[in-house]
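All protein chains but one are shown at their positions in the complex.
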Amino acid sequence: MTNSMSNTEFVTNLVENQYKVLKTEVLDQYQIAFEVKKEDVHSILSLLKTSGWIQLSYLSAVDWIKDNEFEVVYIVFNWDKAVHIQIRTRLDRESASINSVLPIYPGCKYYEREAHEFFGIKFPGNPDYEKQLILENWDDIPPLRKDFDPRQYSDKKFSHMEYKNDFVNKDGKVSKQEAREKRFSDADKLRTGGKK
Amino acid sequence: MNKQYSIFTSWRHFKHLFKKPKTIPFTSIFTKKNMNYLNNNSIIRSKKKVEMSNPRTAGDNQRGFHTNDWEVCIGCGTCEEICPTEAITMVERLDIKDEEGKLQQRPTIDYGRCCFCALCVDICTSDSLKMSKEYIYSHEDPNAFELMPEALWQGHAVEEGWVKDKASNLLDLERVHMEHESPDERKSSFIEIVRGYSKEYAKLEAARCVECGICTGSCPVQMHIPAYIKAIFEDDIEGGLRQIYETNPLPGVCGRVCTHNCESACAIAVKGEAIAIRWLKRYIIDSAPNDMYEKILMEPVSEVVDARVAVVGSGPAGLGAAYYLRVMGYEVDVYEEKPLTGGVMRYGIPAYRLPDSAINKDIDFIEKIGVKMIVNTRVGKDITMDKLEKDYDAVFLGTGFFKPRSLGIPGGDHKDVIGAMTFLPQVRDYERGVLKLEDIDVAKSIVVIGGGDVAFDVARSATRLQMLKYGKSDVKLTSLENEDQLPSSDDELFEGSEEGIELFCGNGPQEVMIKNNKVTGLRLWKCLCIFNETGSFNPEYDKECEQIIEGQQIYIAIGQSPDYEYIPESLQGKLQFSRGKIKAGEFGQVEYTPWLFVG
Partner (left out) sequence: MKEMKLFLGPQHPGMSGNASVHMYVDGDIIKRSYLLPGMLHRGFEKGMERHLWVNNISLIPRVCVVEPDTNEMAFAMAVEMIAKLEVPERAHYIRMIILEFARLSIHLMSYGGLGGPTGLYTLMYHAHTDRNTILNIFEKITGHRVYHQYIVPGGVRKDLPVGIEKDMHSFLDDLESRYEEYRDLGINNLSIQARIRDTIMLPKEVVWELGVTGIGMRSAVNKPYDLRKVKPYARYDQIEFDVPVSDYSDAYARVDCKLQEVLQSISIIRQCLIKMPKGDVRVPISKGQAMRWTVPKGYAYACVESSRGEFGYFMVSDGGTHPYRVGVRGASYPQGLLGVEKYLPGTRLDDASLWIDTMGVCSPEIDR
């Protein structure tokens, strides 16, 4: 096998010569990531497939709720030139839709279906993408979106187990724990900025 | 395939027919406790077998049921915090003794949720929580699966399974290093020793805190310590500043010199180095831009109460009162006899620990919110108490302890026996350029009496002056307490010895040696004990064990007494004093004189 470092260089040249890449990241000698425009995704993937990246390892999405965007990720692999390539592209969150890559990678069929189920991204071109796959009778927003709160959902759906044990011993005095907790939450309210 | 197989090939397995089974028999995994349960519920037919069962011992790292030594556990609740399944709940136990550095609560574990990950064990701040080799437990009542781990598992001593070790430890026990000036460099100048955290370092240090709040209990003003440390970690200076100002109006000063009891109480200090709480606070203060200060300080003054308050003395107590009174909407005037405000902060603490700039920053902001400072005015001399009473709705006494307590030994009234509060203000004035080096009378060799922070302030300031004046230093420090019991903070002791101060701890001064009307030294007797049985101050000495240490000047830093001369006779009669302080009610209100409050 040829030197691995040249593999990533090979890929970089291959992709960057023909397409406008928004960002290139070389993670290590076996992995490289390209951020590209939505229009280029399909032709880049075709190019990669014909160059030996015949396996679609993974397809999914990330919810960047602050930017109001979804990011779709395709990871492809070439067993002879061992480099995993991430192809990432951003979609508008409100009307997220990207043509299926079914003609290029038939293996994407269920990945796309799952991405639709969990994020609500549409994949026109995939005949089954709208069918439910894993979540039977789901009645809320797609659950991997950042605005879905599983805690709230389960509180709504399921009852909570309360133990009847009484380990508390206040010795007839006023609770200090509650006072502490109250002070702490009051102090927390003084906060305004910062990242969570 | 060259070998030919027949359908009998696999028959060779018949040889296993008479071998002993390798698997663990069902009956050998029950503990006594289960046995009772199982016998009652008759899952197994042969009770006899279960009774005789000999439970299999698990591997050494077994993550079985927890044990928790209540004596060691400090109730910090870190285990509750990390538990990924929310199995742990801290339960209040006020029957446990209330101790500094511990909270009166202990964890309970819901074994319906626990996944036996041992993260709680790996993060336990006191190493009290461990896992045992017990892995079987059954009961018909679901409530019986919430248990409170104690040192014994279900009343039995059990073998230890998974315990924390160096690799599995999840706490960060080492403090993030803060830049100090080197001892040689700092000895000969009054620059601030500690340079302060940079943003990255502060965040790293803040990341060590487990947010337990034990420190809050031992802070004199109960600051929201975990809250503002978290604010630092999350990069929210403004929020942190707000949390600090809610309880402490002089954070810049405090961040440098407070005695940081909180750090000795800190949960991390049980096993490692305490969080640098004081430095983190200082980081917030130092890095908040001025306009943020103003914004925060201005916020609370919403309504103005039509009442005037006079505050006597501009030390920490006076300024603190002034700040909160002002925030509550009162109009406040502060009276100070010295030309600069700040009291003990300004005159009593050397600049290498507390530079003027820090004091100014704090005081400026108090002034900015509308507190009026009236300096060079001694109440009782420049303005009478009666006038204050008439002009203001209330008077707050925030005066400090500036008069030296006397030594009470032969030679103790010699002019070269100098009180700390006479000397330290001179030092400050020298730093400000008010006094010149020549004006300060520092001898070539000095003895300091006292073991507190003030004694070290004196000794270390004197070292610096000697270095400047003579190029070398000779300072001895003697105290009643032994070295390991010194009331001063550890940094002082450490940095002081680094700077070359000789320690004569555990000795009591008996006589100031005077020759030709000049001080030559101090006679010391070994101190046997400081307090008598009833706990009152009554040192005993061993006369046999005598030593004389040389010195041309003796500095006394054994505490100060208050100076109440400014209070008129008429009033003094009405006040009651206890241990040098004015007696007052719960809220500082003085009996018989409802307009008078003390700090």
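Lettered A and B in written order, each chain numbered from 1.
One rule holds for everything that comes next: a residue touches a chain if its C-beta (ideal position, glycine included) is under 8 Å from a C-beta of that chain, and two chains touch if they have at least 3 such contacts.
Just so it is clear, the structure is predicted and the values come from calculations on it, not from any experiment.
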Contacting the left-out chain in the complete assembly, out of B:C117, B:I409 or B:I440: B:C117
Candidates A:A82, A:I141, A:M161 or A:A179 - the one touching the absent chain: A:A82
Identified contact with the non-displayed chain, of A:L22, A:L135 or A:A179: A:L135
Positions on subunit A contacted by the hidden chain, ascending: 1, 4, 25, 27-28, 30-31, 33, 54-58, 60, 62-63, 73, 75, 77, 79, 82, 84, 86, 88, 105-107, 109-111, 118, 133-136, 143-144, 148, 150, 195-196
Residues of subunit B in contact with the chain not shown: 5-7, 9-10, 12-13, 22-24, 58-63, 81-82, 84-85, 115-119, 122-123, 131, 161-162, 165, 167-168, 170-172, 176, 204, 206-211, 233, 268
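Here, only the chains that are shown with their structure count from here on.
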Euclidean distance of C-alpha centroids - subunit A vs subunit B, Å: 45
Residues of subunit A defined as touching subunit B within the complex: 161, 163-165, 167-171, 173, 175-177, 180, 183-184, 187-188, 190-196
Subunit B residues touching subunit A - in the complex, by the definition given at the top: 90-95, 103-105, 108, 110, 112, 142-143, 146, 148, 213, 216, 222, 224, 226-228, 231, 234-236, 238-240, 242-243, 246
